[in-house]
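Could you have a look at this structure, given as structure tokens, before my questions?
One protein chain omitted, others in place.
Every chain is named by a letter (A, B and C) in the order it is written, and numbering of its residues begins at 1.
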Amino acid sequence: MAGSAEYTGVDFYDIDSLLSEEERAVRDTVRQWVSDALIPVIGTAYDEGRFPKQLIPGMAELGLFGANLPEEYGCAGLNNVAYGLIMQELERGDSGIRSFASVQGALVMYPIFAFGSDEQKQHWLPKLASGEEIGCFGLTEPDFGSNPAGMITTARETSDGWVLNGTKMWITNGSQATVAIVWAKTGDIDDAKGIRGFIVPTNTPGFTGKDQKGKLSLRASDTSELHLQDVHLPKDAILPKSAGIKSPLMCLTQARYGIAWGGVGAAMACYDEARRYAMNRVMFGRPIAATQLQQERLAEMLTEITKGQLLALQLGRLKDQGKATPSRVSLAKRNNVNMACEIAREARRLLGANGILVEYHSMRHLANLESVYTYEGTHDMHSLILGQEITGIAAY
Amino acid sequence: MKIAVCIRRVPDTTAKIVIAAAGTAIDPAGVKFVPNPYDEFALEAAIALKEQAGDGETVAVAFGPDSVQETLRTALAMGIDRAVHLQGEPSADGLANARVLVSHLKDGGYDLVLFGKLAVDDYGQQTGAMVAELLERPCATAIAELEVQGGTVKVMREIEGGTEGATCALPAVLTCDKGLNNPRLPSLKGIMAAKKKPLDVTPASVEGAQATVVSLALPPERPAGRIVGEGAAAVPALLEALTSEAKVL
Amino acid sequence: MANVLAILEQRDGALRKGAPELLAAARQLAEAAGGAVDAIVFAAGEVAGLDGLGAAGADRVRTVTGDAFAQYNPDGIVATVATIAGEYRAIVTSATATGKDLAPRIAARIGAPCGMDVTQVEIAGDAVRVTRPVYAGKAIQVLDLAGTPVIAVRPSAYAATSAGKAGAVEALAPASFTQRLTVTGVAEPEGEAVDVAEARVVISGGRGLGDPKHFALLEELAAAFGGEAAVGASRAVVDAGWIGHGHQVGQTGKTVAPELYFAVGISGAIQHLAGMRTAKTIVAINRDKDAPIFKVADYGIVGDLFEVVPALTEAVRKAKG
Partner (left out) sequence: MKPLAQLHPEPLPPFSHPDVLATDTLLSDAEKALRAEVRGWVDERLMPRINDLYFAGEFPGEIATEMGRMGLLGPTTPKEYGGPGRSSVDYGLIMCELLRCASGIRSFASVQSSLVMFPIREYGSEEQKRRWLPPMARGEVVGCFGLTEPDFGSNPAGMIVDATETADGWVLHGTKKWLSNGPSAHVAVVWAKTNGSDDPKSIRGFLVETDRPGVTVHRIDDKFSLRVSESSAMSFDQVKLPKDALLPKSGGLRSPLSCLTQARYGIVWGTLGAAMACYDEALQYAVRRVMFDKPLAATQLQQERLADMVTKITNGQLLAIHLGRLKDAGQATPAQVSLAKRHNVDMACEVAREARRLLGANGILGGWHSMRHMANLESVYTYEGTHDMHTLIIGEAVTGMAAYR
């Protein structure tokens, strides 16, 4: 049966030798957890279209949430390469699970850390790290996907706080979150500089989250719509250091960074499955691995994965040196997700008719990666971000 | 309670074994090394016993080349307090290696010394019992259940066709089998904390080894078998083969 | 100093199986060294079957009797064996849970090397040479042991012989010892008479069973063999909690070498193969004809185990009369 043999990763260029002992230890821990806890339950969760909630305590115990934030807030204080390796290994299991950790760490904990007051940090970060609180990130709106600056959710200041109104869409973790980071305009509706972030406990009156049903992708992840109708918040709900559209975009850069690694993980899973299958599947009296067409397929996959691994690693090193610019992150997200889409598809094809069965993983990755291709900046948006970087001219 | 856990670094159990040119050891190139799986039961037992007692100290001890420090740090990442690296090359003689460990353990004031039941490389399965003998301490091997209360140790081990219960007093030496517990994974915080925990290095060397490896070789391949048929219809053919060819019925 | 001492195990006054095989190994070694075989048995009282040990290869049977030996008592055995170790070229035990517990204790007490899980033992010049699987059978190590080595020999590695030796029984007084470990008793589960490591026939199940309750199919097949078969399992299903870890065959479980091994719904991960590859005859039943298990099996049936196993059970029952 698929996946019964132990997964040992893909490392053709001894990229392990470029990792520190801690980085490898982090990777191995998460890899083991994915094999032991995630892989055995993911097929059913996906089939039933639900997030496997039972995994949250184990993820928290290992320290997977906000692992690159400082220890004083109950986090592991890892460097960005180790953080990236976590994302790689989680997505080896399933994009939906990586998305869950990504949202909690990069889109909820990170903005509180970067834009929050000391009290907010002390209050929220340890609880989010321990999984006691689950967060979601409300930026995208139904009519403002690639263009968040156009948002129409508003926050009106009152004598004793704020009142929020609006609708957010495509919110991962939305229906089970206990707290939401919601971005809203505090000034003129045309003024993107007035965008500020708010910490909104989801039990606040006027706040509702509703699951998006009928998905053909990321089925093991909850995707929701958030409605805010006259949601009254205290004065200290605002993230004091958030300022303009730049702030949520900084969060997206964090998340995109993780996706650049996640794509590598999904690709490694598909390649590993395809290689094992090719070695065992006999057709015309020999393993299909012995045929030129399949060897070319595998060679192509391995080459692309190796390039993607080096890209992610170099980006991580740059990030640790403070040199990972948003456009550098765009290049890696765009390349690695596209690479993973291709590899998932070719792996599925190598698996032949069996490749459409739920017991194999490649087609699940293939479907998931279509979401990853689109979210956190679509492939096209990243083309245009890079285009702007290269030419100095915005074309969107 | 002060607990020592003696651990080893071994090739991953999924590794393909290649014999080095000299023909007495494996070729380590490309082989992934991991903490000996049985030692993880011992590490988990030590950490859990300390957690249960609320105080005490756990120490991981390894005799081997510098590469064992990575294994020691894995132990620290799991939650062991400090590590001792007895730096040197172990021999093929379990007793000689046991003497090296004893040089550290005898004055360490340990209430409990834990080992894995065996190391999945050499399958020697002897160092723990030998250390107990040299320290003149009670010893139970291959335990699958453990209870420590006051100064008393109660263990259960699996033997052919049953389970054997035994008791002894602290200080004692135990070797741990699968089933004793579910070892925890090192947490990410644990991995970071491991860097800051003490790891003492003491040079050590074996003396008077009485065992020499003559050769190490791959086992003979099993001759190719055959598919006797498909489904339940093949059962008579199988039975015939087992009776008249293999003669095992 | 050319003699060989074989430590035999008993439980409740009955010799454990494997004694004749151990004596066969001791016999071969003693003959190569030009000496005799002594068997030694520790017990609370009478032990049945001692009179047959001469035929199995023992020149002499030494009995050590006392209440202290009502249960396995490593401290007492080690102390007594140490007093007579000087008489021997080598000391052998069975590579059972008990024998493997005992061998290194004796070795350490007398300052000798210990050879564990040995499949072949011979004299090589001044040394005793042992052959043993390492890396769970993925490699074979040959080791030369100096001094009076203590060697645990795999029960299945030697076939019993009929040597027709004297087998004269002599009593030996136990040495004084300090009781450090007290064995409180042995619990034998009902209806599970044969251990995987000892059974002549092992029937192992893996993930292909689909559900823990389907182990019942394998138990029925084992029952058809009439008490000489045990049920084993792959690591995957043991780790999944389908069956106790005592049943696990493989690198982190038991290494078995039965005459007949059935791998049912087991794909054949390398860790599993390591634990059973020395079985005399291997039969694989799997619905995936490309499963690696078929590469090591002597006989394979491709098919649905839920159809094949009941048919096999029925056929074995008939064959066994």
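In the analysis below, a residue touches a chain if its C-beta (ideal position, glycine included) is under 8 Å from a C-beta of that chain, and two chains touch if they have at least 3 such contacts.
If you're wondering where the values come from, they're calculated on a predicted model, not measured in any experiment.
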| Chain not shown: contacting residue from A:S117, A:N147 or A:T178 | A:N147
| remark: The one of A:Q314, A:S327 or A:S383 in touch with the missing chain is A:S383
| request: For the chain that got dropped from the picture, name the residues of chain A it touches. | output: 47, 140, 142-147, 150, 169-170, 212-218, 282-285, 291-294, 345, 348-349, 352-353, 355-359, 363-364, 366-367, 370-371, 373-375, 378-380, 383-384, 395-396
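The criterion applied here is as follows: only the chains that are shown with their structure count from here on.
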| task | Could you compare the number of C-beta pairs in contact for B-C with that for A-C and name the larger? | result | B-C
| note | CA centroids of chain A and chain B: separation to the nearest Å works out as 39
| message | Report the inter-centroid distance (CA atoms only) between chain B and chain C in whole Å. | response | 20
| query | Quick one: chain A and chain C, Cα centre-to-centre, how many Å? | reply | 52
| Which residues belonging to chain A are in contact with no fewer than two other chains? | 5-6
| remark: Going by residue number, chain C touches two or more other chains at 289
| query | Tell me, which parts of chain C touch chain A in their complex? | reply | 207-208, 236, 240, 267, 269, 288-292
| remark: Listed in rising order, the residues of chain A that touch chain C in the complex are 1, 4-6, 40, 280-282
| said: Which stretch or stretches of chain A touch chain B in the complex? | reply: 5-6, 8, 21-22, 25-26, 29, 32-33, 61-64, 67, 71, 75-78, 82, 86
